[in-house]
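As structure tokens, the structure follows; a few thoughts come after it.
Only a single protein chain was left out; the remaining protein chains are all shown in position.
Right after this comes chain A.
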Amino acid sequence: MNHFALTATGLLVSAAFLAGPAPALADSGSTGADVSVATTLGSRELTVTLRRVTSVPGPLGVDVITHAGSGPGTLQLAVTPVGATTGGPPSGLVTSTAALALSGTPGPAGAVLTVDRTGPWELSVDDGLNVARIPFVVPGQASTPAEKSVYGGFVAAGVCLLAGIVVAVAARRTWLPALPGAALVAAVAVAVTGAVLSASTPAPPMPGQELDPTVANAADPYAEIWRAGGLSRPPATLLLGTTAVPRAAATPIGLSLCDAATGLPVDDLVVHDGALIHLMIVGPGGELWHLHPARTAPGTFTFTFTAPRNGHYAVAGEVERRGGGVQMLRSASGFDVTGPGTAAPAAAPLPATGGSRTIDGTAVQVAMLPAVAGTPVTLRAQVGDRADLQPWLGMLGHLIVVGPLGAGGAQTAPLWAHAHAMGAAAGMAMGASDAMVPVASAIGATLPDETVAAYGPTVGFTFAFPLPGRYQVWVQAERNYTIITVPIMVTVGT
């Protein structure tokens, strides 16, 4: 009798657990997050944001933010699955398209496409002359091994319970019900262990971020958890498609990235700091261009450039390969610009120790204590007079450093660096507290996008200049959808 009471209680307990949340199906949704990718497409600087996919098949929201100087027009958007499958329709063809109208006013515009499967995809953005192909991953919703243990354990416990009831009723030998009873205990132990460990289950290497994404690992990253560790890759090499560019003419310039070990195109870049590649170009007049060339094919990027003056232009790119850290790739050649006519002289850089100027309609002030080689020093720039800066590339501000400058200028400068203003409390004024808080925590857990104009006006950067000498630095911040670039000269003493 006691045996029956025990089994009946156990049945109720198991049923209660089994009636809980059902295991997620592999094709039932996505755990992805919004992804923003800055792309320089023709003359437009775009921020393309792919919204989180919540169900498959389901909608994929694509928002495009334009910046000052972008003309009106239409972008043709299309998505193409590019993964290898074990069944179903083959990849490689466009499955959904949308047209996105851009007004001449900077700001966001949106369109909705449809994705019908998990795995690696490409979004093409076509302005009629140029096509950017942005890779992205639509993940499945997989259960962790611990969750599978919990569900499997309780299902097994339920089966053992039923078997125990049948055996207890039918068997003549008293020891026989102990067999399913022991199995039930073992199954419950597995389930409880899984439940206890579920919170501490290590994350698998993420497809797209650390692993080359496939249809299989996008659906269930835990299937390849054994590959965790040792996922870094060889460095890359940046090659420019041309080293001679005409002056004052919009010129498409191609660049390619090669694997330093195999020479093959590098097609495993991950989005870091809001772009696949950050390209820095320093002109002969001390100008800086911070562009995000459009990926046109595996390992191949292009950007359109109008050089204002003759001379040598030095180039470097920042990329992050899957499973590895960010690397700065300096072009060994740069490019030279020649052509008739002359350009107005470039504005002289502001002295870092104190200076002010109006740039693109915004008043800018900079201030810094005297810098000593090897000692961190903080450079502050006040951009505008109120807290209306917008995060650009996920950061409040960017600091590009090139130096110490010698006879070869930027091309032969020993150091190129890129620092970030991680954020400052909204409304912080010049000279106020140095307390730095991440942009994300300033308004909550969600990282704001460029449409949130609530930061600054002061952005601060702390950097340890490693060598004495003269450095050309630039502070970049976004205001009114305009990227304001402030040229500054820093003299570092010993």
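Basically, contacts are C-beta pairs under 8 Å (C-beta built on N, C-alpha and C of every residue); 3 or more make two chains touch, one makes a residue touch a chain; residues count from 1.
One rule holds in what follows: contacts and distances are computed from a predicted model.
For the omitted chain of this complex, the UniProt record lists the protein as "YtkA-like domain-containing protein", which is one of "Methane monooxygenase/ammonia monooxygenase subunit B", "GMC family oxidoreductase", "ABC transporter permease" or "YtkA-like domain-containing protein".
Here one chain is not drawn; of A:262, A:358 or A:494, the residue touching it is A:262. One of A:52, A:233 or A:357 touches the chain omitted from the figure, and that residue is A:233.
Considering the whole complex, the residue from A:176, A:239, A:387 or A:464 that touches the absent chain is A:176. Counting the whole complex, the residues of chain A in touch with the unshown chain are 82-87, 90-93, 173, 176, 179, 211-212, 214, 216-217, 224, 226-227, 230-234, 259-264, 267-268, 298, 322-323.
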